[in-house]
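Sending over a structure as structure tokens; questions will come in a sec.
Removed from the display is one protein chain of the complex; every other protein chain stays in position.
Now for chain A:
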Amino acid sequence: MFRFLVRRILGAVVILLIISAITFLLFYVAPRDPARLACGKTCTPQTLALVRRNLGIADPLPVQYWHWLQALFTGRDYASFGRCPAPCLGYSFHYHEPVLGLILNRFPTTLSLALGSAVVFVLFGVGAGMLAAVKQGRTVDKVASSASLIGSSLQIYIVGLVAMYYLVDQWHILSRPQDIPLTQDPMGWFKGLLLPWFILALIFTANYTRMTRSQLVEALSEDYVRTARAKGLSRRAVFFRFAWRGAMGPLLTIFGLDLGGLFGGAIITEATFGLHGIGALSVDAVNNNDLPMLLGVTLVAAGAIVVLNIVVDALYAFIDPRVRLA
């Protein structure tokens, strides 16, 4: 287990380094100059050079990248911002604040949104999938299957706006989506995120219903399940101990990736409901040509996926005795 973890963590660090280098490169390939944004209307070459120095982008690309890596461990002094303490992900060009602080500030919103919607889509998605698999070919199955087909073809930016218009603005059934910190007002937090949770979960639910159903249907037709049944085990025991366990592996992998993706920010959901998570931050970073922020959110998003993958792989060993961590 220890060797497995060390190997995977080292691998993760290499992946993140590669991702940061690619992001760095891509940013400079794009035909946009972040210095022009802060250079005012009568942007003279002198002012432009000054802004570049201020932003720390006057050096050649490899030097910039090296400085950025160094700052992660040693911190960095910026000409026009002051000291950015280690681990320094840089200063945001747009917000004029350390990137890490801004990301940490936004992370609770993203975490609340991701975990909340995960609870909803796992409960409803996996539940409906199980039901459909057990009642294969019957009305419940048909309803669940077609509902999931409709659900998976919906778009958050349409359903979200329609739901908000009716449920919030017209009928006043739900509260307006907002991100109130859990620690500040638990009830406000819950009410503020209820609609985003369900709307974000809607699309995932559909996928999980379909996936759970197909995995279970397949598992239920396996030889070992038939054998278990022939041995005279109860339906319930066969289902949960054999079929369900067999179907869980692929589901867990997908869940790990999905959750990791959500930790990197649910861009459309956040934009639709005006929430201030990592997703909104990444959109702003792109719009504002904000390289340090872009690097920061990209690494957080990639890091979340990488870490959750490690977790999922470790969990695999517990679910499936055939898998051994070595």
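Here is the rule we go by: a contact is a pair of C-beta atoms (placed from the backbone, for glycine too) under 8 Å apart; a residue touches a chain by one contact, two chains touch by 3 or more; residues count from 1.
In the analysis below, contacts and distances are computed from a predicted model.
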item	value
From "ribonucleoside-diphosphate reductase", "ABC transporter substrate-binding protein", "Cytochrome b" or "TonB-dependent receptor", the hidden chain's UniProt protein name	"ABC transporter substrate-binding protein"
Which residue of A:139, A:153, A:183 or A:287 touches the chain not shown here	A:287
Which residue of A:71, A:102 or A:308 touches the chain not shown here	A:102
Touch with the omitted chain, as defined above, among A:7, A:138, A:172 or A:226	A:172
In chain A, positions touching the absent partner	30-33, 36-44, 46-47, 50-51, 54, 79-82, 94-97, 102, 105, 161, 164-165, 168-170, 172, 176, 179, 271-276, 280, 284, 287-288
